[in-house]
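One protein chain is absent from this view; the other protein chains keep their places.
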Amino acid sequence: MFTLIYITASSVDESASIGRKLVEERLAACVNIIPSIRSIYHWEGSMEEDEESALIVKTSHELTPQIIKRVRELHSYDNPCIISIPITGGSRDYLEWLDDEVKRP
Amino acid sequence: MFTLIYITASSVDESASIGRKLVEERLAACVNIIPSIRSIYHWEGSMEEDEESALIVKTSHELTPQIIKRVRELHSYDNPCIISIPITGGSRDYLEWLDDEVKRP
Partner (left out) sequence: MFTLIYITASSVDESASIGRKLVEERLAACVNIIPSIRSIYHWEGSMEEDEESALIVKTSHELTPQIIKRVRELHSYDNPCIISIPITGGSRDYLEWLDDEVKRP
């Protein structure tokens, strides 16, 4: 089973440094970074708008807990957005490559 | 249960104005906007290519019907792309924050 983990970060540099660690440590096979997004949210009662960046992390479902732990260690926020979305199919060759590139949980 | 709602809009400004309403009205905890996407689709028999913008809305699954209704009221299109994707896991602290920030359905 595979999963796509969506993370937001304060900047493209922070996205890249988190992404490199996840790939380097074989927690993710591949990370795609959307350099610039605009975020709107409530924070301590008032509406906030910020420039952020997003990571799309492709990995095996079993590694999700380790990724959440590692990202929280690396991230500049106390409570970063880390959510997982199921990958329910796709190119078999690609999914086999993905499986080969990540460590066993 | 949580969900990610993906919406496209005519411009980053329209994305921002819809996003602000959803957060302000506690229908969404957080909205991320991808300022610029290119869209290819059929419209009344011919192929069209347009510049659009996309919203990634993070909310509780139970609020999906209200969000669809509200976005259709706010949107400049008659039939905007509003699709929901399941969030099947993630950082517990983040999901708790998300749950606290949205209204009860």
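Per-chain residue numbering starts at 1, and chain names A and B are given in the order in which the chains are listed.
The criterion applied here is as follows: contacts are C-beta pairs under 8 Å (C-beta built on N, C-alpha and C of every residue); 3 or more make two chains touch, one makes a residue touch a chain.
These numbers were taken from a predicted model, which means no experiment stands behind them.
A.B. asks: Provide the residue numbers of chain A that touch the chain removed from this figure.
C.D. replies: Residue positions of chain A that touch the missing chain: 2, 4, 12, 15-16, 19-20, 23-24, 26, 29-35, 56, 58, 85-91, 93-95, 97, 101.
A.B. asks: Using the touch rule from the top, list residues of chain B that touch the missing partner.
C.D. replies: 3, 5-6, 8, 34, 36-42, 47, 49, 52, 54, 64, 68, 71-72, 79-86
In this section, only the chains that are shown with their structure count from here on.
A.B. asks: Suppose each chain is reduced to the average of its Cα coordinates; what separation in Å results between chain A and chain B?
C.D. replies: 20
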